[in-house]
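A single protein chain has been removed from this complex, and every other one stays in its place.
Think of it as A, B and C in the order they're written, each chain with its own count starting at 1.
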Amino acid sequence: MIIVMKPNAAEQSVNSVLNTVKENGLRTHRASGETVTIIGVVGDKTKLDTSTILSMNEVEKIVNVTESYKLVNKKFHPAPTVIKLPYTTIGPDSFTVMAGPCAIESREQIHAAAKAVRDAGATMLRGGAFKPRTSPYSFQGLEEEGLKYIQEAARENAMDTICEVTSEYALELAVKYVDMVQIGARNMQNFELLKEVGRSGIPVMLKRGLSSTIDEWLNAAEYIMSYGNPNVALCERGIRTFETATRNTLDLSAVCVLKEKTHLPVIVDPSHATGVRAYVEPLSKAALITGADGIIVEVHPNPPCALSDGPQSLYFEQFDKLMKDLAPIADLTGRTLH
Amino acid sequence: MIIVMKPNAAEQSVNSVLNTVKENGLRTHRASGETVTIIGVVGDKTKLDTSTILSMNEVEKIVNVTESYKLVNKKFHPAPTVIKLPYTTIGPDSFTVMAGPCAIESREQIHAAAKAVRDAGATMLRGGAFKPRTSPYSFQGLEEEGLKYIQEAARENAMDTICEVTSEYALELAVKYVDMVQIGARNMQNFELLKEVGRSGIPVMLKRGLSSTIDEWLNAAEYIMSYGNPNVALCERGIRTFETATRNTLDLSAVCVLKEKTHLPVIVDPSHATGVRAYVEPLSKAALITGADGIIVEVHPNPPCALSDGPQSLYFEQFDKLMKDLAPIADLTGRTLH
Amino acid sequence: MIIVMKPNAAEQSVNSVLNTVKENGLRTHRASGETVTIIGVVGDKTKLDTSTILSMNEVEKIVNVTESYKLVNKKFHPAPTVIKLPYTTIGPDSFTVMAGPCAIESREQIHAAAKAVRDAGATMLRGGAFKPRTSPYSFQGLEEEGLKYIQEAARENAMDTICEVTSEYALELAVKYVDMVQIGARNMQNFELLKEVGRSGIPVMLKRGLSSTIDEWLNAAEYIMSYGNPNVALCERGIRTFETATRNTLDLSAVCVLKEKTHLPVIVDPSHATGVRAYVEPLSKAALITGADGIIVEVHPNPPCALSDGPQSLYFEQFDKLMKDLAPIADLTGRTLH
Partner (left out) sequence: MIIVMKPNAAEQSVNSVLNTVKENGLRTHRASGETVTIIGVVGDKTKLDTSTILSMNEVEKIVNVTESYKLVNKKFHPAPTVIKLPYTTIGPDSFTVMAGPCAIESREQIHAAAKAVRDAGATMLRGGAFKPRTSPYSFQGLEEEGLKYIQEAARENAMDTICEVTSEYALELAVKYVDMVQIGARNMQNFELLKEVGRSGIPVMLKRGLSSTIDEWLNAAEYIMSYGNPNVALCERGIRTFETATRNTLDLSAVCVLKEKTHLPVIVDPSHATGVRAYVEPLSKAALITGADGIIVEVHPNPPCALSDGPQSLYFEQFDKLMKDLAPIADLTGRTLH
């Protein structure tokens, strides 16, 4: 951590900062330029509250040199995390395709979807039982009934399942039925939920908040890991920008950044990022070639009748073609597609 | 609602949409241009899922003509909402100043803050007992102990209290001790929490999400009202943009937009919006003159020692001066300052 | 400037950076923490290209401690700049209202506007003769003819004029007819135009680019000043964000930031920032109370017939009321309204 003093800061202000840092058990290096004095801080920075320093007289700013997250940090844990589910392995040697409808609507629908995506080669079934919806008047999900349907559909087709959880109550139910839970963009900084998922130990995919920096996202993952759960994957799903031609802006360079900063697997969601069916195929390929460890895509037996997110759901034939198109690219990158 | 077909859409596609709309009990108006056909939809649109329509063949887009929120909508409820607390009235005739430390740190700290802000003229005490923090290693709040301290400090000074709740558990505790709860930016779309606050009936201030549109924000308020709670105020606290000179970008024009669209009171938080102590005074005045119904500002007995958000907290003398500066502007606008 | 090395950087990499800095005639301070080494750089940083340093082995990042702009910097020139025009003074003791139509459409239109805004108390007439339009098929302005009309209208009413220039050609014409030129948001980083305006010496108002940081904006102003023109005002006109309820998001906190960083006058444009007539009045008042030195607002004899930007133009009566509403606030702040 570097503390930058205001230009021509009084000696008294500088000393005051130096003393405060030292009182917290840390060491300092002082360097004075013509107008500006900077103070390097050495030691365990979790002992020091940056707000305190920032509030002191003539302190201009603080520059963090080391990241605040530890457990998710590749610097300290260089080996890539591999998440093992009954039928699926998420990690550097595979490209995991999570597919299925946005919302579980009925037993028939999720069974049809499971069979179709399994036939096309995917081993992981997605489907929402608890739907966070902008308007209170929209369909909110089948809840436990939906969880039962998806578990059943997955078992019959030798697949794993992933479902979003939106509250501690939903989590309690979900752990009984699904193999992996998902924390959605709106809950990325619902810290109480992060802690609970951390305690549960269930494999979890943490979606990036709509306007979260990568740094905040990694700190959110740190919450889960620091409460005891090492099975965390991250999911880039588009960020909010001024552009309206797509629902959000898929930040594919985030995959590159994450691969440098963390050992956690990275999944890409081109369906929610764009909101447009036709863009799912090219951006799925792009995710694979960029180095992502998987994608999550929406597939529906009859997209025009989907109760949510219809416009971005693939038809079964489109999903089948997507898997066939991904295969040679997976070969090129040395990953197993499943 | 207007459905816009793609250019030169086939007659069959148009008819298919017309039929679907009618089957849902709504009426249609068709208008065909040289290349584009549009379909106006008349009736109760909550009966129709827009995703279904958007997924149909040759549908280009849907344009909403009426808002999806009803209870918070000024069109249907033109009279301004007034929230009455024991010592404070939030509404069009007053300018409510909520002041106090970001986090409750000790009995002494909150008592000192209560006395100082009350002496300066404010009747509402803020202070956090549950702190949502980006890093799991930062101070997370005194929880119930903090709630007891703030209640005590408020009673001694004839004030009302407001505290953030971050989970259903926090809400359960908070309702026992405080007069108003706050839902923070990170939880604006934590729909389960919104529903619980709706059921509780306790007065609530809903902060705008960091990257939430005004429309999403009003829909979030609609969740609370639709679960039975009419005592909702909105709080603009800055949105996330590319600019880094301030922590967030205070969107003061949102006050104007809200005053046009909703009957709910609007509070402005210049402390969190800017993160800079020196900007709190000018932007508090701006909030008042623009038509806001109040502000929430951070005040701390000793800002350099604050455990969170020190750099933006006002010293007691600064807060006293702020209240004196606001007085003539409140007079100009015909509002009672408290 | 502080150079931060990557964790555990090799001694050779550190030395290489130290040598490069010294070869450029600057001094260094080295501070090594447990894993990270930082190098403080002292001296005239314009001698050093930061890209060179950033490209060196194991350099993590560079932190600028001092700003790159000098002439516009309040640290070096604390006295506020005052721009004196024949009838108007722009500076800390006045609140300048620039008013008139978005585009000059005819002699009659600009004469009517001039008289109306002068009668209401404003001494500065705005009107565009060169219009930058998103589509090539929109009205592009009357050019020199328009400049003649506005000059004539201003002289008859004892007013000053301001017009946008969009090219060197437009600048050459404008200097013959107007008292102040404006560089629009789209040209804020048209550096060739900035240099020409710098050489011309004519008073200039530099609008903020749609997505420009305050730092980039001040550097753009530095271009003008470094080419010899000290008569520069800045104009906040809204930034581009995700919110669509207003055309742009007015960043009023930028006024606070600018007042801290620069001695140049600051004008606010609530018309372009919001695009909504009804929001111009409250936000004009907010600009004044926040500390801006003036506003620029659109006023049109017959807004529904305006050839551009009609929805945000005030009617004459609305402008008259605005001036009356601003008067007591100007009194409060000790500024002369004109």
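To be clear about the criterion, a contact is a pair of C-beta atoms (placed from the backbone, for glycine too) under 8 Å apart; a residue touches a chain by one contact, two chains touch by 3 or more.
Keep in mind the model is a prediction, meaning the values are calculated, not measured.
Touching the missing chain, out of A:17, A:99, A:188 or A:254, is residue A:254. Residue-wise, the contact with the chain that is not shown comes from A:283, picked out of A:21, A:267 or A:283. Summary of contacts with the chain left out: across C:73, C:109 or C:190, the touching residue is C:190. Within the entire complex, the positions of chain A that touch the omitted partner chain are 211, 213-215, 239, 241-246, 249-257, 260, 273-274, 276, 278-279, 282-283, 285-286, 289-291, 328-329, 332. Within the complete assembly, residues 46, 49, 51-52, 54-57, 68-69, 132-139, 166-170, 186-187, 189-193, 210-211, 216, 219-220, 222-223, 226-227, 240, 303-311, 313 of chain C touch the chain that is not shown. Residues 2, 4, 7, 29, 31-36, 38, 40-43, 60, 63, 65-66, 75, 211, 240-242, 244 are the ones on chain B that touch the missing chain.
Here is the rule we use: only the chains that are shown with their structure count from here on.
With centres computed as the average of Cα coordinates, no chain lies farther from chain B than C.
Here the spacing of chain A and chain B, counted between their Cα centres, is 26 Å.
One simple way to say how far apart two chains are is to compare their mean CA positions; for chain A and chain C this gives 39 Å. Shared contact sites, meaning residues of chain B that touch two or more other chains, fall at 211.
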